[in-house]
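Below is the structure I would like to discuss, written out as structure tokens.
Yeah, one chain of the complex is gone here, protein chain that is, but the others are all in their spots.
Every chain is named by a letter (A, B, C and D) in the order it is written, and numbering of its residues begins at 1.
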Amino acid sequence: MALRRRRPEALGLAPGSITAVPGAPPAVIRVISYDADGVDERSVERVSDLKSIRERSTGVSWINVDGIGDPECLSQLGELFGLHALALEDVVNVHQRPKFEDYGNTDFVVLRMPSLRPQLDLEQVSVFVGDRFVITIQERPGDCFDFLRDRIRNGKGRIRRRDGAYLAYSVLDAIVETFYPVVEGYSDQLEEIESRVLANQTENVVAEVHAVRHDLRALRRAVGPTREVLSAMARADASDSQGDTHIFLRDCHDHAVQLMEALDTNRELASSLMDMHLSNVSMRMNEVMKVLTIIATIFMPLGFIAGLYGMNFDGGVSRWNMPELRWEYGYFFAIGAMALTAIGLVLFFRSKGWLGDGGHEDKHQSEATKGTPDAGRD
Amino acid sequence: MALRRRRPEALGLAPGSITAVPGAPPAVIRVISYDADGVDERSVERVSDLKSIRERSTGVSWINVDGIGDPECLSQLGELFGLHALALEDVVNVHQRPKFEDYGNTDFVVLRMPSLRPQLDLEQVSVFVGDRFVITIQERPGDCFDFLRDRIRNGKGRIRRRDGAYLAYSVLDAIVETFYPVVEGYSDQLEEIESRVLANQTENVVAEVHAVRHDLRALRRAVGPTREVLSAMARADASDSQGDTHIFLRDCHDHAVQLMEALDTNRELASSLMDMHLSNVSMRMNEVMKVLTIIATIFMPLGFIAGLYGMNFDGGVSRWNMPELRWEYGYFFAIGAMALTAIGLVLFFRSKGWLGDGGHEDKHQSEATKGTPDAGRD
Amino acid sequence: MALRRRRPEALGLAPGSITAVPGAPPAVIRVISYDADGVDERSVERVSDLKSIRERSTGVSWINVDGIGDPECLSQLGELFGLHALALEDVVNVHQRPKFEDYGNTDFVVLRMPSLRPQLDLEQVSVFVGDRFVITIQERPGDCFDFLRDRIRNGKGRIRRRDGAYLAYSVLDAIVETFYPVVEGYSDQLEEIESRVLANQTENVVAEVHAVRHDLRALRRAVGPTREVLSAMARADASDSQGDTHIFLRDCHDHAVQLMEALDTNRELASSLMDMHLSNVSMRMNEVMKVLTIIATIFMPLGFIAGLYGMNFDGGVSRWNMPELRWEYGYFFAIGAMALTAIGLVLFFRSKGWLGDGGHEDKHQSEATKGTPDAGRD
Amino acid sequence: MALRRRRPEALGLAPGSITAVPGAPPAVIRVISYDADGVDERSVERVSDLKSIRERSTGVSWINVDGIGDPECLSQLGELFGLHALALEDVVNVHQRPKFEDYGNTDFVVLRMPSLRPQLDLEQVSVFVGDRFVITIQERPGDCFDFLRDRIRNGKGRIRRRDGAYLAYSVLDAIVETFYPVVEGYSDQLEEIESRVLANQTENVVAEVHAVRHDLRALRRAVGPTREVLSAMARADASDSQGDTHIFLRDCHDHAVQLMEALDTNRELASSLMDMHLSNVSMRMNEVMKVLTIIATIFMPLGFIAGLYGMNFDGGVSRWNMPELRWEYGYFFAIGAMALTAIGLVLFFRSKGWLGDGGHEDKHQSEATKGTPDAGRD
Partner (left out) sequence: MALRRRRPEALGLAPGSITAVPGAPPAVIRVISYDADGVDERSVERVSDLKSIRERSTGVSWINVDGIGDPECLSQLGELFGLHALALEDVVNVHQRPKFEDYGNTDFVVLRMPSLRPQLDLEQVSVFVGDRFVITIQERPGDCFDFLRDRIRNGKGRIRRRDGAYLAYSVLDAIVETFYPVVEGYSDQLEEIESRVLANQTENVVAEVHAVRHDLRALRRAVGPTREVLSAMARADASDSQGDTHIFLRDCHDHAVQLMEALDTNRELASSLMDMHLSNVSMRMNEVMKVLTIIATIFMPLGFIAGLYGMNFDGGVSRWNMPELRWEYGYFFAIGAMALTAIGLVLFFRSKGWLGDGGHEDKHQSEATKGTPDAGRD
């Protein structure tokens, strides 16, 4: 799915060409420049304005671009900051898998930022990490960086005293953190479905589990490579710089590993739920068929007896011809034979355990599992 | 499948023998020679003509051969450009898996070029990359290089200013790009099948999914090794040359990874669709059987009552013999007993949830899934 | 599941912030300082008291903290012993997967301590290993270290003569050993279920196996990374120190491998039991349906014969109209025909092996498997 | 299977003991000695004769031994050419998996030579590669080397000008090439089964696919390690010798990879066919049951109406007792009610899509899949 309509109008263009994405919002640029002493935050109309800001600033500049609908703006950014054309092409082709690329002077990172509005959306965030600047480019306005901006503004934590690599880490960490509530949401949904499946309710289970699995697959495709990106960045930072940003990146990598594990667990649970559901459905159908067949089987001999005494053998010709019909209590005899047959069959079925079985098992099962959904959770 | 009739007439020949492929079109040779200043494009009748072109040219020559039906021509090419006999043998045995081989002075690359006409066709393209030449050999006329030729002719992009390795990259990139619409086509087809499966339509699903899976397997066998080829080439280029072609190859490798991921997703989806379809079919059959059995079960007791009063016990002999038959409203009594039985059974079945269940669930299910096909797509 | 409600109130805080865990018990600190000559064991009210203890001690100090409800206390610990802020953050975010991190002067290890009370609980234990101290921090009071404390007090074994790394090993070994009875418990439960499944009992099997699998998944997520932690520690110790603690760690790693293997075996068994159970259920249902259908099938021809002689063809009009009805022994003839039909069908079904089959197979099967549950166990 | 009756009489012998294989044909030795100038080909009665041949020859000697029934002969060979006892033991224990072992002065290679006569047979071929000799030892007379012998005799290709390593390569290449028609045969068989499965024919499918899978497993066990053997030999040759034999070995390795891929594809296809077949069988059985149940369900209400008017309520007692029986057109009324019921049910079933469904789907399915078997093959 992540492949649909890739570069539809870019077909045949030279590699590194930046094309307008039809319908994409225009670029809105905001810059936060800071060092240990102060913060300067402003909106920027033209890319060329960034030049003076960059020259004035002695600390780190965070340039945030919302909207990729303006190829011209991206080209100018590329020229100003020395970004590689292939990386810029990836910025507008928003179906990249998360990746980390080292272009010498700048690093290029692509991640996916999840949101539920209300359906799962995995917006591409492109991050360029340079010496004293970080550029983040998003598909649309609206992001998960407000907490981070507040930390910069308030000078809380160590961020104001650190370099661009730490800012890049903070951006990535904010994105990874955003996955937590999303993945938790799917865990909750699966648990809710689990409790319904364990209570033998079968409505909508197939479609809901199918939808959850679909989204889990998309999340796995986003988180899996993110894990590798963070591991590669931590390795690169540990060998290149003398700071300890790689410790923070390793921590962030740990979070991605944890998310991946949760996604794996959810996937297994989804698959196990589907199996239990199908087993439930088939159990239930079998139960229905069994009860109906038992009813039919009981009435079959009764109907036979009735049919027997509906025969027209002529009692006038011979006294051996159906003398029962002429007994005083013949009718009661027949009714009695029927009642005995029915009772006998019911007792036989019960002795075989075919009668009370279904309901019996259902009851036990749901009792036994009442405690399960909470069992062993931590 | 990719194995059928390999080297049927080459059996027992020495390794490196080039045999005529029966039915293959004869070779048509076209050369594009270019440097930053100009382009020279011509058809060539005899291989020997290439010699003078090559000597005249100061830039890069792209020799394109359509058709592998002329072993003599290939041998001469091999002699002229110093191509290894084993590589030439692979050119005519068109069942190679994509591979990259380093023969010292020339690199040899085999890829597969996909097309739908209308069935999936994966034509083998053999590429020799030399110092200042690139030779591409295709099974048949018709290829995906027209955009690339235009770029060379118009001098757009950087291609005219670059060396043969970059031309080779451009050729491979063009091939990889051709996979996108093909893979997208299968994604679309699977989504179309998905919407039908979610709407509980079962016609043709098995055969269509079987066919899609067949083609996905073939595509995976083509894209998987392509990925490795590009990764190996990028590594080789990064360590051998001082240019930056490896950055472009890495980008192209990224695309192959993306394609592979899309194929994996499609494969999972196909398998999941098959499961849902089988579950649907079995659900539906169960539903049919249940309704039919319920009808039979309701009529069984009714038939029994009718049979009961069809018995011929002689009311003349004893007043205990079926007095109902002689009641004034006996018939209504019997009809009423039947009606009560039928209504009672229907109510019982309804209370058990056996009656409205199927349709009910169907309805909910299709409602719940109406939104799904578009959910979480990006 | 291990992901639920991670950092709910820590959202947006700077990395390395330690937040209060709502509802977590306050920290209770106990210190055991020992060397080859003696043991000093005491409770500590304030973290600052540890300073003097540490200065006085010439041997190893084991600081055990029960309860993570006091962020202040953890910060002070961090300051006093030079623990990294990110590690301390992991201590209070109790959903870490087991891991080993080298923070230069101290190593940081996270493990999970299993218990059944009565449901599986995997408490996080954080261990800091320093030069001459080991800090263990647990979520709640109550642990598996009493045997270890006794060994230190009594001076049994080599522990009093060894350094902090050996104490850390002893702590990890005690935790790994705690997994044994827990995993054994699930083995026992699965064997009990297996004997019931082999005896064709089907009650509760689905729910019980589902619950066991759930806990096995949680245990695998705890033991798998523990294995890697121990392997990494053994490697680190073998290369860093000249002692032989790595031999003990390797032994402990062996135990984790053994546990993982037992969990794998249990997982396979659980999955195999589920298959057998479903096969049993479906066998049994088939059996029921078969018997019922056989009964119905036998009575169908009998009912037909009865219906035949219930026809009202007028024997007065023609002597060809149902002369049987007027035979002297017509009734006996009909009854005989019915009996012959019934016997014939029963014999036919028996010859086909449709009658005694089910019970027959059941009997053989349960006999054949009586010996199985104990077979091949060691 | 490849394990049966290994070393039955060798039990407890010292490693490296060569035992007679009961029933194995005696050894027949043929030598081809050649250099660029000429070929000398002869049969040899005693191993000792080889000594003089070897001394006389200035080129490469290919000693081919058919039959392993003569342990004495093998021991003498071993002594004469310095072959390791363990390697000779492997020659007579003909259940080795393909392997490549470097015994210093000689290399030892075991491969399997496939044939269909008519069942799959994988004969062990042991190859010793020395400085100027190659010894091939086969279980039985008859091999796939005739083309190779012709090439040596005729001096075609480069073989006469090359060393022993190239001869060894040629032998291995001949063996690998022999797998092609065998694997193709199974591909053909699977396609034939596929076309039958797609046409809904179910006869023999299970047994045939079971047999094909059995043979595919055996082939995979032969080809998989062969691939590794060739890769190891190519690596060893590339690092040891200055020739280019490793390029040929790499080519041969490519062929083994291709074969393995074809086997994987076949395995997937076999498994997919089995699934489709089982789905077909179950579909068809469901179809049968549905049609039969529909017939039964239609006749049930009809039978009820007939039973209704078979009741004996005494119309003489009350005019309300079954007045229909005394209507002039009562019979037609009853027949009409039956006909209407039957038609109504049929229409209801048709509206539900239960009637024409099966055949309808079948038809569409087979139409849709008519084109499939050839789709996407290349």
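Please note the rule applied: contacts are C-beta pairs under 8 Å (C-beta built on N, C-alpha and C of every residue); 3 or more make two chains touch, one makes a residue touch a chain.
Computed from a predicted model, the values in this text were never measured in an experiment.
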For the chain that was dropped from the view, give me its touching partners among the shown chains. C, D
Considering the complete complex, of D:Ala236, D:Val257, D:Leu325 or D:Leu355, the missing chain is touched by D:Leu325
Absent-chain interface residues of chain D come out as 1-7, 11-17, 84, 86, 90, 94-97, 99, 101, 103, 119-122, 202-204, 206-208, 210-211, 213-215, 217-218, 221, 278, 281-282, 285, 288-289, 292-293, 295-296, 299-300, 302-303, 306-307, 309-312, 315, 322, 324-332, 334
Can you name the residues of chain C that touch the chain not displayed here? 146-148, 150-151, 156-159, 170, 173, 177, 180, 183-184, 187, 198, 247-248, 250-251, 254, 257-259, 261-262, 265, 268, 272, 276, 279, 282-283, 286, 289-290, 293-294, 296-297, 300-301, 303-304, 307-308, 310-314, 317-318, 320-322, 352, 354, 360-361, 364-365, 368-369, 372, 375-378
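Operating definition for what follows: only the chains that are shown with their structure count from here on.
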Taking contact as defined at the start, I'd like the list of chains shared as neighbours by chain C and chain D. none
If you fit chain B onto chain D using the CA atoms, what's the rotation angle, as a multiple of 5 degrees? 70
List the interface residue numbers of chain A and of chain C, divide the shared ones by all numbers used, and answer same when the ratio is over half, different when under half. different
Expressed in whole Å, how far the mean CA point of chain A lies from that of chain D is 40
Gap in Å, rounded to a whole number, between the CA centres of chain C and chain A: 25
Per-residue multi-chain contacts in chain D, two or more chains: 310
Line, ring, star, complete or other: which describes how these chains touch one another? line
Which chains touch? The pairs are A-B, A-C, B-D
